[in-house]
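Only a single protein chain was left out; the remaining protein chains are all shown in position.
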Amino acid sequence: MAIVFEKPKMLTDKPTHYCPGCTHGLAHILTAKAIDKLNAKKVIGVAPVGCAVFAYEYFNCDMQEAAHGRAPAVATGIKRVIPDAIVFAYQGDGDLASIGMAEIVHAAARGENITVIFVNNAIYGMTGGQMAPTTMIGQKATTCQSGRDVALNGYPIHVSEMLSQLQGPCYIERVACYDVKHIKQAQKAIDKAFQNQVEGRGFSMIEILATCPTNWGMSPQDSLKYVEDVMCKVYPLGVYKDTTKEEA
Amino acid sequence: MEEKKLLKGNEAIAEAAIRGGCRAFFGYPITPQNEIPEYMSFRMPEVGGVFIQSESEVSAINMVYGAGGAGARAMTSSSSPGISLKQEGISYIAGAEIPCVIVNMVRSGPGLGGIQPAQCDYFQSVKGGGHGDYKMLVYGPNSVQECVDIMYTAFDKAFEYRMPIMILGDGMLGQIMEAVTLPPMKDFSNVPNAEWATDGTRYGADRRVVNSLYIQPDDLEAMNHKLFAKYDVLAEKECRYEEYLCDDADVIITAYGTVARIAKSAVDMLRASGVKAGLLRPITLFPFPCDRFARLAAMPNVKKFVSVELSMGQMVEDVRLSVNGMKPVEFYGRCGGNVMTSEDIAEYITKEGK
Partner (left out) sequence: MAKVSFNKAFCKSCGLCIGVCPKHIISISESEINSKGYFVAEVLEMDKCIGCAFCATMCPDCVIEVEK
């Protein structure tokens, strides 16, 4: 018998602190598997502030822990001084799309040759379920307890759509992890996002629609269903930008 | 090779940084320090270094965090409102023990304030500035040559102590042109990367993490004590000051940076009119030369201290703490971008002295 599925080498043996059923774990595994495939000599990751704040304990490479929202700037600093390293930033929706909006937009606009893994679960998980920049209209959060009201809170931000309007990025795709088929599609997207960096093609970002069973107040199974039935309607999956196709 | 040149303070600092081994600069435009990023933008590529004009001061300091954490000699420069924005990043840099250099060509405040010279950033430079318990090694040079000399060794100190270093200038120092001797280019091509730097080459048990998060109170307390033990070493080894005619002085004027040059002329004027004045000029503002102030305060000839600053009175608080009630400590200052003359200082001393 041969092993057909095992833990990626790019993950440490430390159990994660994520809640049961949280798909941050899947995003870690997919990212780690993509890096495993590269056989890179140098890899440096940047962890965010938010639920993934301890990502530096889980990825089995050199890591830097950035201030809230600043991961793309930190990754830029690293990549520019060690251009032959694979540099990735791992960020949540509050980190990337709220406090760190300037950093992600400008890293994308510069076409910075880094890979960004953007985990969008439409809520602030670590701080206890507050409204996120990606919280959907009508979705409940502890700071919009009757549901997000456009009159009060405005509209959620569609990051992949927005960044794809810039000239800088090479590759932007939104994926989801609600079943095995979509996990495999997500893996392909993340693989490509890292391969683009190896080939020096510039900024790639994969937005992963993820669950937050704890703060959504749902079971892990129901959370997956919510991603499929609700989130994917608001945030359609797909490739939003791919300059590698334009070149071909 | 050494070179003699006529340079603006800002340009001289930029060239001295490069000669001192700086190979990564991240900055955002703000008056009156724009010559630094402008100079770096063409000079860095010449020496194989990195220059980015970032989208904000916040981003610039976090690029310094990333590059510095990866082991590069990285720096940024700004002026007061921009430094306020950088304080978050500086706190993280201090907490993660990343070496780097931050140049602050101070302008008047608060708020948008003005673009004229000031020293109103003393507090946010020497007292920590951002959140949490930390300090930086802070220099207050008084000439373009001293800017060059301090900048040239700043990265060596930053790496020796693994901490951010601030060079606290002002608009005058940045804009003034003076003849300077530029030191030779340091060569770090064969120097191995620092033993803590995340250069990406390690996996598993050997991997390195640049981080300032300590979730266990005991761990964080131990980290704070580790940082402060370094500050004790700074006080012992890095404290620098210059004295002028203090031995027999009745009045000790104290000032740093360009103001100290104005104050030095005031001392000469006062001496010529029979007033025994002296000048104590702190060169490091943190560590502050507390002991020297205390020893002068204990001398019977010394009647009082006068802290002269381009602020509403900031360094004067450290002078008072150092003198510890032994002698009176007065303050004379201008602010808002106004600069006192030597005559103003001499007049203050003569009037107050009566």
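Going in written order, the chains are labelled A and B, and every chain counts its residues from 1.
By our rule, a residue touches a chain if its C-beta (ideal position, glycine included) is under 8 Å from a C-beta of that chain, and two chains touch if they have at least 3 such contacts.
This one's a predicted model, so the numbers in the text were calculated from it and none came from an experiment.
**Student:** By the document's own contact criterion, which visible chains does the hidden chain reach in the full complex?
**Tutor:** The undisplayed chain, in the complete complex, is in contact with A.
**Student:** Have a look at A:Leu11, A:Leu163, A:Ala176 or A:Met205 and name the one touching the chain we're not showing.
**Tutor:** Only one of A:Leu11, A:Leu163, A:Ala176 or A:Met205 touches the chain omitted from view, namely A:Leu11.
**Student:** What residues on chain A make contact with the chain left out of this view?
**Tutor:** On the chain A side, contact with the omitted chain comes from 1-8, 11, 15-16, 18-26, 29, 179-180, 183-184, 213, 219-221, 224.
One rule holds for everything that comes next: only the chains that are shown with their structure count from here on.
**Student:** How many angstrom lie between the centres of chain A and chain B, each centre taken as the mean Cα position?
**Tutor:** Centre-to-centre distance between chain A and chain B: 39 Å.
**Student:** Considering the complex alone, what residue numbers of chain B touch chain A?
**Tutor:** Checking each residue of chain B against chain A gives 23-24, 26, 50, 52, 54-56, 58-60, 62-72, 74, 88-89, 92, 96, 198-204, 207-213.
**Student:** Spell out the residues on chain A that touch chain B in their complex, using ranges where they run on.
**Tutor:** 9, 12, 41-44, 46, 53, 56-57, 60-67, 70, 73-82, 85-87, 102-103, 105-106, 110
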